[in-house]
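Sharing a structure, written as structure tokens. Questions coming.
Removed from the display is one protein chain of the complex; every other protein chain stays in position.
We call the chains A, B and C, going by the order they appear; numbering starts again at 1 in every chain.
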Amino acid sequence: MRSARLLVQALRAPETLRDPDWSALIAAARAEQLIGSLAYRLENLDIPPRIAAILEAAQQDAAQVRTQALWEAEMCRRALAETNIPVVLLKGTAFHAAGLDASIGRSVGDLDILVPRDRIEEAEAALIAAGWERMKAADGYDDLYYRRWMHELPPLVHATRDRMIDVHHTILPLTARPTPDADALIADAVELESGLSVLSPADMIVHAAAHLIADGDLAGGLRNLWDIDRLVRQFAADPAFWPTLAKRARHHQLERPVARALRLAERLYATPVDRAVAGRPSLSDRLFEARLLARNGWGQEKRKALRFAFYVRSHWLRMPPLMLARHLWTKARG
Amino acid sequence: MSGTEDKAAEEGSVMPSRRTVLVLGAAAASTVVTIRPALAQTAGSVLNCEIPVPGPHAAGSHIARDGSLVPPGTPGAAPPLARPLRGEEARMLLRGSTPPGVQPGSSQAYANYIRRLQSGMSGFTCYASLQMPR
Amino acid sequence: MAAIRYIADAQEAVTVVELDGLSALFHAPSGITHIVAPPAPEILAALREGPADAAELLRRLRRHYEIEGDALEARLEELAQAGLVRRA
Partner (left out) sequence: MRHSLSLSIGPVAFRVGSAWRAPIDALASLYAGYATPEGGACDFTVRLEPETMWRRWVRPSVAIRGDYILPDAAPLPLGMGLLAAEMGMNLQMALGQKRYLLLHAASVEKDGRALILTGESGAGKSTLAALLGERGWRLMGDEFALLDMATGALRAFPRAISLKNGAISVMEREVIPTRFGPRIENTPKGTIRHLRPQAEAIARMDEPARPALILFPRFGEAAAARGVGQAEVFMRLTQASTNYVALGRAGFGALTGLVGAVPSAAIDYPDTDAALDLVETLWKAAA
């Protein structure tokens, strides 16, 4: 069995594991950044002592990752407090801050926040005043590219904590064909006790789907899909969730990525989905599934051609053809 | 104000006695050292790592004396290095000496470039691994 | 304009271990360790009485100490940078 398949099984139905190849499972979980989530899913199961010790350490590590992520959010809040700019936490930090099931064992790398587009430069200045620094040369092509075409500032890194922050003003590059309504994302965000906000439940799913299906090459996609599984299972307890999700997905022009993400979550993690929103299975779902599972028992990525196809697709989605040519040309000329 | 003072006087037991001298120091002094993650000496000694100067994100740029990236032809700027620095060469530069094959006049620019490397940039983990406590 | 007021975390948020003259300080909300020298621990203790600006804090410190130097605001900003105190 491909180890990615084993990882998916272990997350979906841990009780069905029968003397698996533990080293392969651990390698896949680490490669997919799901070791923390796996550690909590396998709690209370009868597993070999060495693996139990690894998973226990992974749980403790996840707790520390959570502390760090929440602290970065808090330091960002402090830095922006006097500007009164509304700050919406995104992705992993948002799950942790809102205490969602998706945060259990969830790894977090950078801090991602969403602010109104017309205040993004003010936010950047306040962050720089509070100790964050620009990472890339401020006069290079990359910087120009970011500012003109991307949905975020060039990343900033904190001078003493070495942690990165990505300041977004929307959730897809401006060049991508769908145009999500960033104002609505911010207007409907849910404020937390700290004063920071997170996206509304439906928007959170829309963002996760956009990130997975419409904005990347699906590398590391098993974790994003696991987020979607956990979020959907928790949010679907509210009867208004599915109709709201359908409406929001349409509003943000992301119906198809949302439907695709839901179908993939269903295929891999047996997520209960509303057929009216997820749509009928399509043949191409299999390609996506194969791409997500392209990892062997040593943690190596397999199926090079398929991965390359998705890589090209990710650029195609982000840029109109002429711009893609210009981008690749500028990169190549260095 | 007096109310606050009374309250504080009651709590005074947790504080040292009066007349102890407390030096607030100069504005530029530092009384807090934060422990940062140290990939440490370890990676430096156990790994074989490289620092491209400049990194691929700025290929073709020249390096000013302060380590910043400038367009080719800028007066006083050092040209890109033909091959990445090895850990030991980077360490020599940071100590102020010039490794073989590097123009002595350019070594300060390269050293400053390395010092300005930040997390996420090519070569950073290598640089981090060269940070030695003394 | 009103002077900046600062707040310190509650005592439980910080674990302190004395290391001959200096203090190792584990700050639970951030998971970060700091090594601090005087007057940082004294400022943190005085600030735990309640939010204060530099002038008020100086009054509190004077009750217990003979104060030398005038860089209290610099010390407070340093502690704020480290996340050990925050602006009210």
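Worth pointing out:
Note that in this section contacts are C-beta pairs under 8 Å (C-beta built on N, C-alpha and C of every residue); 3 or more make two chains touch, one makes a residue touch a chain.
Predicted model only: the values in this text are computed from it and were never measured.
Partner chains of the missing chain, restricted to those shown and counted over the full complex, are A, B, C.
Across C:Ile35, C:Leu58 or C:Ala80, the single residue that touches the chain missing here is C:Ile35.
Contact with the omitted chain, checked across B:Pro37, B:Pro75 or B:Pro104, is made by B:Pro37. The omitted chain makes contact with just one of the residues A:Gln9, A:Thr67, A:Thr83 or A:Gln234: A:Thr67. As for the chain not pictured, it touches chain A at residues 21-23, 26-27, 30-31, 48, 50-51, 53-54, 57-58, 60-61, 63-64, 67, 298-300. Where chain B meets the chain that is not shown, the touching residues are 33, 35-51, 84, 86-88, 122-126, 131-134.
Chain C meets the missing chain through residues 15, 17, 19-22, 24, 26, 28, 31-33, 35.
Please note the rule applied: only the chains that are shown with their structure count from here on.
If you sketch which chains touch which, every chain touches every other chain without exception.
Across the structure, the highest number of inter-chain C-beta contacts is found for B-C.
As a whole-number value, the distance joining the C-alpha centres of chain A and chain B reads 31 Å. For the pair chain B and chain C, the distance between C-alpha centroids works out to 26 Å. For chain A, residues touching at least two other chains, in rising order: 160-161. For chain C, residues touching at least two other chains, in rising order: 32, 81-82. Across the complex, chain B meets chain C through its residues 4-5, 7-9, 11-12, 14-35. Residues 34, 36-37, 56-61, 68-69, 118-121 of chain B are the ones touching chain A in the complex. Across the complex, chain C is touched by residues 64, 67-68, 70-71, 74-75, 78, 81-82, 131, 160-161 of chain A.
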